[in-house]
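Yeah, one chain of the complex is gone here, protein chain that is, but the others are all in their spots.
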Amino acid sequence: MHRSLIWILIILMSVALYLVFIWSPIEKVMGNVQKIFYFHVGSAWVAFLAFGVVFVYSILFLMKRKRSYDMIAGISAEIGVLFTAIVLTTGPIWGRSAWNTWWTWEPRLTTTFILFFLYLAYIFIRRMDGAWEKKARLAAVFGIISFIDVPIVFMAIRWWNSKLHPIVFGDAPNQSGGGIEGEMLVTLLFCLGVITLLYIVLLQKGIYIERTKLAVENVKKNIQEKLMK
Amino acid sequence: MIKTVTLNKTIAEKTILNDINITVNQGETIGILGPNGAGKSTILKIIGGLMKPSFGHVMIDNIPVKENNLEIKKKIGFLAHNSYLYEHLSPVENLTFFGKLYQVNQLEYKVKELIREVGLQFFMNEPVRSFSRGMIQRLAIVRAIVHDPSILILDEPHTGLDQQASRILNELILKKKEQKTTILMVTHDLAQAIETCDRFILMKKGVIIDDFVLENKNVHQLKEIYLRQVG
Amino acid sequence: MRDLIKSALAITWKDLYAEWRTKQVFSTMLIFSGLVIVTFSFAFDPTNNTIRAVIPGMIWVITIFAGILGLNRSFISEQYNDSLHGLIVSPIDPSSIYFGKFLSNFIIVLFVQMITIPLLFILFDYKMNGNILLFLLVLFLGSAGFICVGTFLAALSANSRSSEMLLPIILFPVISPIVIAAVQSTRILLIDVEEIESLFSWISLMAGYDLLFFVFCFFLFEFIMEV
């Protein structure tokens, strides 16, 4: 199952790259650089999705106290950090070429920036000392609180932004789907799908590793106890 | 009175308690004995509501502890190894604070009465910070009984006490026993346990290995049983 | 519900009384705020007219950094003698611990603000000419939101051995909306009075944030209090 998913992912990923670099037309104003946007938006979507998964499994954990729920939330947060990092690095590269500045405190970028720190905080809580039940419980509580926070952060930043800097650059292409061409839209949707699949594969892999780690630890503990007798 | 039903507790994959079934009747005084890591304190913590069991539940007066939590907690007095007292507050302030949480009637009078009973009346307005271990423990005892609990849970109450404080503690426990208070005590000190307790539960590695009544106050007999069972 | 508020007030009273006895947290927060103000005077030339522009930011930087000192203490101090366990075994709702701690932290922060903000105005020669009542409302709502989440996360981080380091890391991202809203509305009140109509949307954002997080923290608190 996992293996076949990987193969499907590789094939689809190549198709996605073909669509991005060869098939889809070059944007007239920005040129080639606009092609960053497909993976940039895809990563941003997965980053938010991953956070949503953390939220859902945090609630499930607090209700059912199953270790696997905690594991899924933890791995999902890790992958979330990865994709927020991608958004946060590709964003400025694009901004540099499109607006000639590395960073703007543009609402979506700023929100992603704070999202990044929320994820990191979540992972810091998971790295606390103590038994896993305690860490999982506290991390789950934080996962819920921070997820509620994200829309408020976005709203606050958008208001702040529109008050401080009037929008100089006009709407960036990812802010309104307005002028997007059909082929571009197809490519974008395809990329979204492929990156979501990538997220699922990474999640499976991460969970598999955590599970084996746990199993190995248990076996080791048993053997240790036997040897010490 | 108190009934634990297949109580299990695991912390970080380690089994602390394994299928604990105890039934305690009103007015019984029980000493829970056993080596370190037997899970003695964990049972007390679960009954006292400080910890949640991984599986199983506790019934007090035929009510599962999960529901109606606050009413049941009012019946329990909990004395742990640590005093729970606030360093910067005086004995009167400490007891008044906890008394308020337990909604005790005629609090002011009661607090003074209790402080006198354990001989701290000369220090009742000094901050606890300056107290010796024995004085703190005396205050900790009255903190646990400020609301006249019908169940008294004592987790190693004699540790670190001088002789006089031990005597005061035992007197208090015996007085509570006369008032038909149910008492559960975890201790290492067999001599102190026999002073106050009638029934004994021996534990080892999270299971109960013996449960017997011994009313003749014979320490040697208790020691003999303990050594035979626990080793 | 009445019992809940009663026991919460008992906890608040106990905390404030212990603080009144020692004045440890309060004096540390004040001295720290003073030092921050002095550092600001080095960073921004106090004789320059542009200093007005950074005053709203200063107010909130002082509040938040000084506040974190107090928040860190508020649950660590309960660990001495395990007194937090004493609260857990007593017949009170865990949420009343949260409510009580929230109140005591909030009151201490308000007292610190009552001293540091006038001091800031005096030292930077700022003449207040906005609406004082609105200014107080903004201070109230902003600090309430900050302390509301801060108390909750302080209880969470108190479970860690390195809680002093953990708390700022987990607290700042979560309170970023309230910081933005508080700084913006303070700026509007103190400097850009012509933008007054947007003040109300900021105030409603703060009020909404306070309410939402208070409710969530209130109900999630029992999960933090498990042992």
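Every chain is named by a letter (A, B and C) in the order it is written, and numbering of its residues begins at 1.
The rule is short, and it goes like this: contacts are C-beta pairs under 8 Å (C-beta built on N, C-alpha and C of every residue); 3 or more make two chains touch, one makes a residue touch a chain.
Here is the rule we go by: contacts and distances are computed from a predicted model.
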Which of "CcmD family protein", "Autoinducer 2 import system permease protein LsrD", "Cation:proton antiporter" or "NADH-quinone oxidoreductase subunit H" matches, in UniProt, the chain that is not displayed
"CcmD family protein"
Would you mind listing the shown chains in contact with the chain that isn't displayed?
A
Of the listed residues A:K66, A:R96 or A:R127, which contacts the missing chain in the full complex?
A:R96
Looking at A:I72, A:I86 or A:A121, which makes contact with the chain not pictured?
A:I86
Considering the whole complex, which of A:A77, A:I144 or A:L202 touches the chain not shown?
A:L202
One chain isn't shown here. Among A:M1, A:I22 or A:L227, which residue touches it?
A:L227
Missing-chain contacts mapped onto chain A
32-33, 35-36, 39-40, 43, 78-79, 82, 85-86, 89-90, 93-94, 96-97, 198, 202, 205-206, 209, 212-213, 216-217, 219-220, 223, 226-227
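Here, only the chains that are shown with their structure count from here on.
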If you take the chains that touch chain A and keep only those that also touch chain C, what is left?
B
Between B-C and A-B, name the chain pair that shares the greater number of C-beta pairs in contact.
B-C
Compute the distance, rounded to whole Å, between the mean C-alpha positions of chain A and chain C.
31
Computed distance of Cα centres, chain C from chain B, in Å
39
Approximate Å spacing (C-alpha centroids) for the pair chain A, chain B
50
For chain C, which residues are shared contacts with two or more other chains?
226
Chain C contact footprint on chain B (complex, rising order):
45, 48-52, 69-74, 76, 78, 80, 82-89, 93, 97-98, 100-103, 127, 143
Per the contact definition, I'd like the list of chain A residues that touch chain B in the complex.
131-133, 217-218, 221
Which residues of chain B touch chain A once you look at their complex with the stated criterion?
11-13
